[in-house]
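Structure, as structure tokens:
Just one protein chain is left out here, and the rest sit where they should.
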């Protein structure tokens, strides 16, 4: 199917005539180097579907308009450069500077970029997501509106076993017979939706009627966050220890912003996602050429063993 | 039943001997005016039960130890006084200053007081509560642990009708027959718990198994917040527009801290909870001696009518 | 002087071709109702100068592109409407809804609008401004760069007397002779700039050299904040109790965003700036038809007297 054709023409907007009281003081400056271009290419929405009924849709970005030939990464560099002042020569290329900032935890310039998303996800995913506090959120309200009949169902192959190692859900699927029993259980839970609807229609307060609905029912929200805190979100939620379902949402978010801030996302991969932190104990072991670290903590020892493999040491 | 007898003796703690490297630089000063007293009276926990299985329990406060004869409100005054410096005379009594600060939105001194709670509440309440972002939270995890078989059930008289006025849950109970049907519906939703347990025991990842459980299942958390943001929480959640269930939790929180910061909570009542804000339109109506405001918005007109009654005008 | 002519043509930007890995999943949707328009009318910068060397310049907004015929207020309404869901009819006009949200402290939809500013101000103003924590900031660094020779100087008529009422700076000017002495004092303080520059050039660390510079030297920063928190900033800093100098900056900020979110700013005036809050004590006095409130606090009594006048009561 062809993508919708998107017009990118940009007409003069409101504002300039309607300034009103005080507005006469405003001096407007045109962009240097010609008209600006839309980072979303004139689209209103970039959407990636997740699972059966979920999605992450980018609906706005700051900067939205940028000089032709640049990326939105330029807003990071612009903010960072204020530290260097007018008289200082441009020592590093933009790419080098962006990478330097990320590598050295100069996080504030990344807060100068903002993204807004419209998302739909099951409530159990929303509950993990909302723990990221530095974000702006408006969620669908089951107090005002009737919840829609949409529930998350993994495929039978995606019903996972409890991990015995880390007491979380692992990646291994459970046997098919138990998986089917699990899906039947979801059916039974969701079957109560009909009664929910009927009770709502007969006047039971929606805020009460909904409390029997299972946590795999879908909700939706607008979610707006700066890039620094989005990176933090991605770092925690694309991690293998996060629940598989939220990983899928995090990856969709990643893929939506990667074309808009490509330099940042490459640096994020190099310095955060694919990096390894060595502890004091591990550094000492490395320096001493030892395969074990000075601890009687088995888990920490095992972590070191895994890192050693990652770094190409040992068998 | 008698309250547990609480010892309030306070022994020398850790710290002073174990300072270690750098610790020798520390100069310690005894409190003026004799030993400090515990705002919690030597208790580890002050608990108020809410509904069938919920509770709000105060488990710590800052300040915890205060000069005898004072209240924890003194920490607010202490912080506010730093603005006035050494040379300035103590112009106002502590009570007057605390009330002045609250009346005039000098909110930062109230951030100098902190409370920590242990709470249990249904998930649909937790979802509203967590929207208060300026708080520290650690919640029970259904990924690691099996959820307990506890669900919120209102009594039949507390099953409320949907309000036709504000599209929220009202205060009016629904007819008893529908209420009983609602409780049967909760029974049906909760009946799936048995399958949840069985699937968990047979190895289905807990993070998946739980997603069929209804939103009236109880969760619990530690919740820590400063007093300014607690007041904001109370102001929004003790309000008549909040869902009845979270109002009950907010009131429990209020009652737990009221004896510890009594001056603040009295000012909060006088200047926030029992106050009325008049808009520009309403002020103009008042000045002109008119019963109606200059708007064609019916809801706003109705709000003004309600305020006029509250202020003793009109019939 | 004519305003610069601004091109508003908007070309296709980056993004749509460079999606890369994962990008092929993205579905793009064109805006309904034709191409979007720029709320800044194609400009890169809207600036209002403040005092001698200061300025507040709007350099970006979210939403930046909006449907023709709307204002950026529409982003507030869009987020608020998610609560009402698909099945609910659009009960109120956008303007009515925006006003309702502000009047009833439904603050989260206002967080969906974001503004970015480039500002220059003296350090003593910056120190008050930075206390608003929910903002993203990148400031010029005197550690990396040489501070520029620009200092804030009020005109002689703007050198104010200490207020005897509220122990802040009042609005009354001091006698001209003392005002001139004050300006001479500033001259003396600023005269050390030459030595600062010379020491910097001779290798003294800039981070040390600058510490002798007075607090009226100008700094600059990028400052990004959501609309809800901007309203809070304006409410506190346009207030008569704020220092005159930061009031001037707040007013410039107000005038820059007013044409972009005109509905919100009108509601802000009606429900916040020009509103009056009546306390429990004042409501009781009103109801009882009394001119005095039940308190022995003189300041509170005086506040009530002022409000009574404002409301058109009393002589």
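What to note about this one:
In order of appearance the chains are A, B and C, and numbering begins at 1 in each one.
Criterion: a residue touches a chain if its C-beta (ideal position, glycine included) is under 8 Å from a C-beta of that chain, and two chains touch if they have at least 3 such contacts.
In this text, all values refer to a predicted model and were calculated from it rather than measured experimentally.
The chain not shown here is touched by just one of B:94, B:114 or B:270, and that residue is B:114.
Remark: the omitted chain is touched by one listed residue; of C:161, C:269 or C:299 this is C:161. Of A:103, A:180 or A:194, it is A:103 that touches the chain left out of the display.
Residue-wise, the contact with the chain that is not shown comes from B:138, picked out of B:138, B:155 or B:292. Remark: the residues of chain A touching the chain excluded from display are 96, 99-100, 103-105, 236, 241, 269-271, 274-281, 283, 286-289, 297, 299-300, 303, 310-312.
On the side of chain B, touch with the chain left out of the figure occurs at residues 3-16, 18-23, 25-32, 34-49, 60-66, 68, 70-71, 75, 78-80, 82-88, 108-109, 111-112, 114, 116, 136-141, 144-146, 148, 220-222, 224, 226, 251-252, 254-256, 258-260, 262. Against the chain not shown here, chain C presents residues 122-124, 127, 130-131, 133-134, 137, 142-144, 152, 154, 159-163, 167-170, 174, 178, 181-182, 185-186, 188-190, 192, 195-196, 199-200, 202-216, 243.
Convention: only the chains that are shown with their structure count from here on.
Centre-to-centre, using mean CA coordinates, chain A is 29 Å away from chain C.
Taking each chain's centre as the mean of its C-alpha atoms, chain A lies 30 Å from chain B. Multi-chain contact residues of chain C (touching two or more other chains) are absent.
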